[in-house]
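Take a look at chain A:
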Amino acid sequence: MSQSKRRLARREVLGLLAAVPAVFSSRSALAQEPIKVGGIFPLTGGNSVFGNQNFQGVETAIELVNDRGGVKGRKIQLFKGDGNSPQAAISETNRLASREGVRIFVGSSTSAVGMVASQEAERNGAFYWEGMAVANNYTERDFKNVFRMGLSAAGLGEPAPLYAAEVLAPMLKIDSKNLKVAVVAEDSAFGVDVSRAVIAQAEKLGIKIGLRELYSAKTTDLSPLVLKLRSLDPDMIIATQFINDAILFQRQMKEMNYSPKAFVGTSAGHSTLSLAEAIGKDVNGIFSSSFPLDANLNSLSAEARADREAFLKRYEAKYKVAPAVQESLGFVVGIALARDILGNATSDSASDLREASLKVDVPVGSYINGWGLKFDDKGQNRRAFGSVVQWQDQKMISVYPAANKVHDPIMVPLPARNAR
Partner candidate 1 sequence: MDIYIQLALSGLFIGGVYALISVGLTLVFGVLRVVNFAHGEYLTIAMYLTYFMFQRVGIDPFVASIAVVPLMFVLGLATERLLIRPTLEAPHVVQVFVTFALSLFLQNLLLALFTSDFRSVRTPYATAAFQIGPLYVSWLRAAVFVVALAFAGGLAAFLKYTYMGSAIRATAQDRRSARLVGINVDRVYAVTFALGCALVGAAGILLSPLFSVNPYTGADMILVSFVIVVLGGMGSIAGAVTAGLLIGVVESFTGYLAGGELKQLVYFVLFMIVLAVRPNGLFGRKGAEVMDVT
Partner candidate 2 sequence: MLRVRDLSVRFGDVQAVEQLSFDVAAGQIVGLVGSNGAGKTTTLSAISALVRNRSGSIELDGKDISRLAPHQIVEQGLIHVPEGRRLFPFMSVLENLEIGAYGKAARGKRKQQLEFIFDLLPRLAERRNQLAGTLSGGEQQMCAIGRGLMSCPRLLMLDEPTLGLAPMLVEEVFRLVKTIRDQGVPILIIEQQVVHVLETADYAYVLESGRGTMQGLGATLLQDDGLRRAYLGI
């Protein structure tokens, strides 16, 4: 093959690759030029469970907004960027920026991906809308055009000890000062940050931490940990776990006939349907401090109630299951970006979007999970708060705080496993 021919062939291949996102993007009529938004999520690889769930939520929100007529008559075109690793997140952000002319990004499921993708967007002068990455230092980087609508690790973890002191301790008839808590976490940045926030909050409340134990989420045997817990015998376990290790942990506690009086997870593995699929009725009674799944309907605005209904209908029609926490979060992040930022900005340039973000003032209860939107000077949403859900009858039910509560907690203290 001659040199020139080879070059031509490569250009053709690149052309084909460039056409791929167009196939995935929403099929809007291009009467007016669409607003291009790039979603940077891990869609393949180890973290892709949450990445896909988040993306599905965002996508549902964008489709809903488009079907309602778009943003000031313009449709939103959503591009997929597979940030399956930090390196991929960088190259996908750049690809969408240079090849598709995307100037608005949304992400990113994990902090590892979100931190680098937002940095890359900032460097390109683009706008980055973060929903899921929780790293505490995410908003400490003095970026101009990066805003986090979702929670920090602290925001995600703090409801667990708060709920323990406020609700669980009285139900267990233990003074919260005498409550003995073991903190268990997987050892990536997620587990480390969240468990640290849990401990800080617990100590503030005077709760004693009996044990803080980290382990790798890829572990195949957690029985040593169960043995340790058994000998410590805490009243409560607060665990930050991904899916597989959360399942393994529950199964091995059962094998070794061990149970604390209360078990509180912190999102991720404990707020996903796979847990119920894996352990069945044993899931009942487990709490999870979490991005809110649902809100108390009375605390929602009329618009949020309509959104909620539309979201549930669309999601269930498309995926044949009820949305869980991460899908619902994706939806909120997508709706907020489309309606309250793009909808109020003078243009879709990064500086106008920044302007709109700084000005935005959406009251609590305006989104389906009960959140509102108001940024502090670091670009962190002050109207996002964590909540606590409990598995009841193998479904996640919001139990805390009051604005989200749809049902009372049950099974405190945890009954024997055959009674769950």
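The set was built so that all candidates are chains of the complex that A comes from, given by their letters.
As a convention for this text, a contact is a pair of C-beta atoms (placed from the backbone, for glycine too) under 8 Å apart; a residue touches a chain by one contact, two chains touch by 3 or more; residues count from 1.
Here the structure is a predicted model, which is why all the values come from computation and not from measurement.
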**Study point:** Touching candidate for chain A, same complex, options 1 or 2
**Key:** 1
Study note, to complete from the structure: The answer for chain A against candidate 1 in the complex is residues 44-46, 48-49, 51-52, 187, 213-216, 218-225, 227-228, 231, 243-244, 247-248, 251-252, 254-257, 274, 277-280, 282
